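A protein chain is absent from this complex, but the other protein chains hold their places.
Here is chain A:
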Amino acid sequence: MTVRKNQAALTADEKRRFVAAVLELKRNGRYDEFVRTHNEFIMSDTRTGRRGGPGHRLPLPFLPWHRRFLLDFEQALQSVDSSVALPYWDWSTDRTVRASLWAPDFLGGTGRSSDGRVMDGPFAASTGNWPVNVRVDGRTFLRRSLGTGVRELPTRAEVDSVLSMATYDMAPYNSASDGFRNHLEGWRGVNLHNRVHVWVGGQMATGVSPNDPVFWLHHAYNRQLWAEWQRRHPGAGYVPTGGTPDVVDLNDTMKPWNDVRPADLLTHTAHYTFDV
């Protein structure tokens, strides 16, 4: 059974193994497939619900889609080193650039001011091990500007205010919705998930955000918040549950997999547990 741990609690050996597995996926080309998939889907995600014409995909259902995406990535890591699990980053607690997350033995720190280039850690361009290949502009080096795009990461009180929302999602099931999903995603209200992308900056603020390995730790924590929300609201479930045009209903299959439905991804315990 895989146990997803808080990144702050990882041992030196666990950090070393996680980093080595990520670097191996980068070296063998599988990592960039994940980045490409994310960008392709994010750019075809129609948030307005308007259809551009036949062939357009449904808006991606934020939580189940990323849940499956993370499972795929975690399995890829485990094909390199079966002891590795995805750690999560509780950004409401480890909320400064001095967190051990950003130390040179783990993800490395913020970028330098001139061009945002990350200068230390295993993913710095100078190592030669982390070329940014799937990109939207000419720059091939990992960039960050921690805490400049937005000053503050969400607080625990803000997280609690979103966890207290009793309804999973509401019509029109997009960025204008009220409810837990859209407040966690951050298009509305105190803004949790989106704000963390902006706080990190660099590639994390773009459609090719999985270029920064912190992407996985951020989304692993989103996943944990979803599990926490489910525990607080045992009677509430994924909506919509059927017959909704242009939206992925509970039993609709999701692209790119086509063999998995939100209904298949509501509980995580078949695959992993959390350390809390």
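Everything that follows uses one rule, which is that contacts are C-beta pairs under 8 Å (C-beta built on N, C-alpha and C of every residue); 3 or more make two chains touch, one makes a residue touch a chain; residues count from 1.
In the analysis below, contacts and distances are computed from a predicted model.
Novice: Unshown chain, UniProt name, "Nitrile hydratase subunit beta", "nitrite reductase (cytochrome; ammonia-forming)", "1,2-phenylacetyl-CoA epoxidase subunit A" or "Tyrosinase cofactor"?
Specialist: "Tyrosinase cofactor"
Novice: Check each of A:135, A:181 or A:268 against the chain that is not shown and name the one that touches it.
Specialist: A:135
Novice: State which residues belonging to chain A touch the missing partner chain.
Specialist: 30, 32-33, 36-37, 39-40, 42-57, 72, 76, 115-116, 133-139, 149-150, 172, 174-176, 186-188, 193-195, 197-198, 205-209, 255-259
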